[in-house]
Every structure is written in structure tokens, then in C-alpha cells.
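In what follows, a single structure is set out as C-alpha cells and then discussed.
Removed: one protein chain of the complex. Kept in place: all other protein chains.
Labels for the chains are A and B, by order of writing; each one numbers its residues from 1.
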Amino acid sequence: MRFVIVLALAVLTALSAPSPFGRATPASAAEEPYKIGAIFSITGPGSSLGIPERDTAVMIETDVNARGGIKGPDGKLHPVKLVIYDDGSDETKAVLAAKKLIDEDRVTAIVGTTLSGTSLAITDAVQKAQIPMVSCAAAIKIVEPVAERRWIFKTPQSDHLIVAVLTDYLKAKGLTRIGWLNVDYAFGQLGWIEFEKAARELGLTVAANEKFGQKDVDMTAQLTRVKAANPQAVVIWSIPPSASIATKNYADLGLRAPLFQSHGIGNMKFIELAGPGANGVTFPAGKLLVAEQLADNDAQKSVLLTYARDFEARFGPRNTFGGHAWDAVQLAVRAMAKAGPDRAKVRDAIETTRNFVGITGIFDFSPSDHNGLDRRAVTMIQIVDGQWKLAR
Amino acid sequence: MTARARWTTLSVIGAAAMLLPSLIGSSYVLSALIFVGLNAIAALGLTLVMGFAGQVSLGQAAFYAIGAYVSGVLSVSYGWNTWAALAASVLAGALIALLVGLPIFRLSGLLLAMATLGFGIIVYYVLVNWSAVTGGPSGLTGIPPLRIGPIRLDTDARVVRLVWICLLLLLGLTGNLMDSRVGRALRAIHGSEAAAQAAGIDTGRLKLGIFTLAGAMTALAGGLYAYYLAFVNPSPFSFAYSIELVLIVAVGGVGSLWGAPLGAAAVVGLVEGLRALLPHLTTSHGAAEYEIVVFGLVLMALMIALPQGLTGLSRRSA
Partner (left out) sequence: MTSGAELAQYLASGVVVGGVYALIALGFVIVYSVTRIINFAQGEWVMLGAFGMAALTARGWSAPVAFVLTVLMVAALGALLERAAIHPLRHASPLALLILTIGASIALRGGALLVWGTDPYPVPAFTAGPPLRVLGAVVIRQGLWVIAAGALVFAALWFFFTRTYTGIAVRACAINARAARLMGIRVDRAFLLAFALSGALGAIAGAVIAPITYATYDMGLMLGLKGFVAAVLGGLVSPPAAIAGGFFLGIVESFAAGLISSGYKDAVAFVVLIALCLAQVGGWLPWRISEEEAG
């Protein structure tokens, strides 16, 4: 019995004691560092998004500190300190990570999480703690209703923006009979909800509606059903590897209808994995992938090219997920430059950010819009000879 | 341990559970204690199933999900009183365990493990696909907190008290149950099922009863989880969570009811401990990838050192 109590006490102490290494601050630090917390899905199913997000965040921290830090409202340079935790793509771990950032690390703002599920799981804690948070996940429920999401912002385009650009494109090309497939988790389901709505408004017919799992090894059964429905175009809403397998299966089955996909395939890996089947695939996405092809007067062009060059020099091919983190961390950094380490003032500074030229788009936040993007943040891209091309 | 000693110990821990939240300022620590408590309640039922009925359930996450979703859906979509919804979710957990158990508890060993595994996965796919009710993969938001009169149980300090009182009460009550005729019968089954049957014990009915009780307890934990987070989505209730519960029971030890809280504390403590410690031992931002490797290795080392689980240690030292 004594053993039980001793163990219980030991666990309690372990949980409440400050880390034995954590308090060592370098004596040379000139000014109090500005602390920003970050939660990314570095492991688990969301890790292909979370790792480029983490890499981007670390890159910004290094670059800002190389310039001496953030010049705060007090006119002094403060080094920026990022505290990054992994949530393992798990809701429970995300909640614990958020509370640790809020209460133990006492950060001024939180960047992340990576996935919609983990972001929604921590909204309650974030709202109650009154700390600004900039999510890198897409679901619109993360920032709406705004009245209940006063402290929460997000950088990825909402699904309805992405889908609207796609459905307008389909309509303009005279493709009205559509076969649809989506992956069976939140990303695919939210895409389907918006697509069904937009299709109804534009008078598109959904000839087939199928699902597959992200870990499935073969989608030919679903595609056979889609083929039998004889659509004019097919849309697959998923991310690699399942999106790549479906694309290969699509070519193997000899389907001829033009294939459309989502912004979830916005990295070079998709093309590498899907092989020749990727050619001709058209998808809506942010402009990062085709930064070089943008008109010179495009306001985002220079920001995009700089980020793409910096990221590719350190970590490998660019992808839109890292861009979401770039926007989120930069928003926090800029707000802290304006408002200092004060949670409420930083929140106000983010909400009043206008005309911020980011990677995902040009952000105009307001008390009624915590995403701040419009359809200009989305463009249609086609894969031609294994390269991204602006689609006409 | 005698019943009196058990209730005394529980009262001491209970008093600590009531006082500690006022002393601990950090909502992080409180939050960790809440998850320890929730996991322990969920694992307590499984401890009974594994330790006393001698069966492995690989689908216990389904009952956690049923508790969370019944509470969430009834409170959000149907505007039920939150306590009534919580009670309904416990009943639902018990009822579904009974209905599912009726056919599958005629199985044993691997077949039973397979059937429960299948059940867990079926429930998961229902949560994902039945969007009209469950909200589908993106889940259900805006679940209101429990309240006692005017007091809303929406702070960590209040929820931690509620969760730990539930856990301690359940520990005491199941302890009493194990001391009773039922408990002796169960231990007899664990010793030798054939001998128990020969002694006139209806082993099938007893096992089914334990499975039903476990379903109810796990559903209670799920309901509390939903009210605490104010949000539910399917991903926490996947096969991985069923495995985590088996893990908690094994780490704690199946031989004693104390295994559930000890195992839950050890697993949550290990994950959070690694998060705090590893960044100092590796490069500053590349630690997350190491965390799961070390977690796996520590788990292996723990099982090699203590194959009976943590409660096995106390028996050895006693």
C-alpha cells in the first residue's frame, strides 16, 4: 500500500516540478525574449503537414534572431523564443501541450495546431485562457462563429474558397457531370460538404460519390463504380499517399475523363509517387507552387520566391503546409513587434492586421473575419510533364 | 487489503484530490491529472475484464466513444440536461456492452479478442460515416459543461475534483464487489474455469456481467471527456486507443484494481515526462521524433523488468 502512495506522490511531483534544465537562461541575453508557443503534428497521421510547418517555424526563429530579434514597442530588440511541442496528431496530447504552453511556458501567443481535430479540441482551453492562437488547420469551424472564437485565427484558405474556384472552373469548361471520391477523414468530408453545396448552386450533377481510407492500398473498386457512372470529370479529394495511389489506379483502369484533385496534393511527392498518371491532373491551390510563373506585378510574388528559396535551400521542395506556418508565425511576430508580450494586445494587433502579404494569400483580418482571405488566394494549377503550371 | 483499509486510503486520496487543485496553480498539471483520471476510469473496467474475467477486449475504445458521443449528441442536438445525458451515456454503454456481449461472450480467448476488436472498428466507422448525427470526421463542437446548481464545472480545478471523485468511488465500489461472493466466484474462474463451473458457478453470466460493468465505466469516462473538452471527433476513439487502454492495464498490472490508476499515471507521466526532458538532451527542435522511439523502448524495458506490471512490484516487495 505504501508503495501506491509513494508512486502517486512521485508522479505528482514529476508533473508539477519545473524541468531541472529549463530555467537556465543565458546570462548574455540582452532583453527579455518574446515567447511564442507552437503545436504541430510532428508524429502521427498529420506529420507530413506538421514537419514542414515545424521546419518553417524554426527557420523564421533563426532568421529573426540573426537580425537581432523583434523590435518591440519599447524600441528594444528582443530575441524570439519558439517553444514547439508535438501533439502526435492526438486531441488529448494537443490539449496538454496547449495548457503547458499557456501555464508553464507562459508564451504570449500559440501557433498551430496542424489538424482541424486538434485545433477544435484546444479552442475551449484557448478561449478560457484568453491567449491568441493562429491555427494552421483549414476547417472553418475553427474560427466561426467569430463571437465564440474571439482569440482564434487561422491561415489556410477555408474549404469553400478552394471549392468555389474549382467548381467555377469546371462550369466554365462545360464539365457538369462529376464523379467524386474523398478520403474518409475530416479533410475529405469537409471538401465534400462544400462541393455538394457549390455543385447544387451551379447546377453541376454529382454522378458518383465514393470514399476511401488514407491507409488503403487499392482504390480500384471505388473507381470502378465511378467509371460505371460515366462522368465528364472526376474529382479526388485527398492527400498522398492515398491520393497518389488513387491517381495511379485511375490511369490503370483507363479512365479518360479529366481528373481534378484538391490542394492536398500540393507537394512534389505527389507527382513523384503517382508517376505519369499525375500528368493532366488539375487542382486548386495557393500560388506558392507556381510562384515563378506569376505576373511580375503580383503583390505576393517576391514574398513567395524568397520563402521558396529559403525553404528549399534548407529542407527540400516547397509545399503549401509550410506556407501556412510561415503566415501564422509571421502574424504572431508582427503582432508582438506592435504590441509586445501582452496576450490581449497581441490579439487586437492580429485582428487589425490589414493587407499582410503572406504565402497563402493577402490577409485582411477584421472582427468578423478571422481568416482574412478571399478567392484571390486560390488559383488553378495543372501538372504538365511532371511540373506545376498555371492552368488557363 | 481489507475493505476498511481500502476506504481509508481512498478517503485520504480523496481529501488530497479535493485540496490539491487549490494548491496547484498550473492548469497543465491539473489537466494531466484529469486525463490520468479519465484513462484510469476507462481502464478500471478493462482491468476487471482482463484480470478477473480473464478475457482481453481489444475494442474498449468503442465504449469510451459511446459515452462521449451519447453525452455530446444528447446535450448539443437535443438540448438534454447534461447530467441526464451523462447518465444516459452510462446506460447506453452498459446496454450496448450487454447486447454485444450476449453473443460474443460465448467466445473465448482469441476469438473474443477478435470479436471485440471488430466491434471497436465498426463503431469507429459508424462515427465517421453517420455524419447526420455524429458530425462525421470533423466532429461535434459546442458541448456545454456539467454544472452543479449555479457552479459550472468548466475549469480544470473543478473538473479534476469531479473526475477523481468518480474514480475513487468506483475503485471503492469495485473493491467491495471483488470482496463479495461475486468477486470470489470471479477469482475462481480466473484460477480454473472448469473447476469454477464444477462448483456450480455460472461463469458465462458472470463474465457478461463484468463486461457490462466495464462498458458502463468506460462510457462514464467518455462522457466526462466530452464535457471537459467541449468537443468530440472520432480520431481519439480509434483502434490505437483500445490498445492504449490494454497497455495501461498491463503496465499497471492486472492482478489488482490499483493497476488501472497506476498504469494511467505511468503512461501519461511517461509521455509528458519525455516531452519535458528530451528537448534538453537532443537538438532543440528535433525532439518529437525521438519521443516515440524512447517511449517504445521504455515500454519494452518496463515489461522486461516488471512483467506483472507496477502492482506486481508491490506484491513482490510486500
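Going forward, a contact is a pair of C-beta atoms (placed from the backbone, for glycine too) under 8 Å apart; a residue touches a chain by one contact, two chains touch by 3 or more.
The shown structure was predicted, so the numbers you read here are calculated from the model rather than taken from an experiment.
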{"item": "Touched by the hidden chain, restricted to displayed chains", "value": "A, B"}
{"item": "Candidates B:16, B:182, B:292 or B:313 - the one touching the absent chain", "value": "B:292"}
{"item": "Selected from B:217, B:251 or B:266 as touching the chain missing from the view", "value": "B:251"}
{"item": "Sole residue of A:222, A:247, A:262 or A:300 that reaches the chain not shown, by the stated touch rule", "value": "A:222"}
{"item": "Hidden partner chain, touching residue among B:30, B:104 or B:177", "value": "B:104"}
{"item": "Residue in contact with the excluded chain [from A:48, A:176 or A:293]", "value": "A:48"}
{"item": "Where the unshown chain meets chain B, residue by residue", "value": "50, 56, 103-104, 106-112, 114-115, 117-119, 121-122, 125-126, 128-129, 193, 203-204, 239-240, 243, 246-247, 250-251, 254, 289-300, 302-304, 307-308"}
{"item": "Residue numbers in chain A that touch the chain omitted from display", "value": "43-45, 47-48, 50-51, 184, 210-213, 215, 217-218, 220-222, 224-225, 228, 240-241, 244-245, 252-254, 269, 272-273, 275"}
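Methods note: only the chains that are shown with their structure count from here on.
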{"item": "Residue ranges of chain A touching chain B (in the complex, touch as defined)", "value": "1, 3-5, 7-8, 11-12, 14-16, 19, 21-22, 42-43, 54, 58, 82, 84-86, 88-93, 95-97, 99-100, 102-104, 116-117, 120-121, 123-125, 128-129, 139, 141, 148, 184-186, 188-190, 211"}
{"item": "Residues of chain B defined as touching chain A within the complex", "value": "1, 5, 9, 13, 20, 24-29, 31-33, 35-36, 128-129, 131, 136-139, 141-142, 154-156, 229-231, 233, 235-236, 258, 261-262, 265-266, 269, 271-273, 275-277, 280, 285, 287-289, 291-292, 310, 313-314, 317-318"}
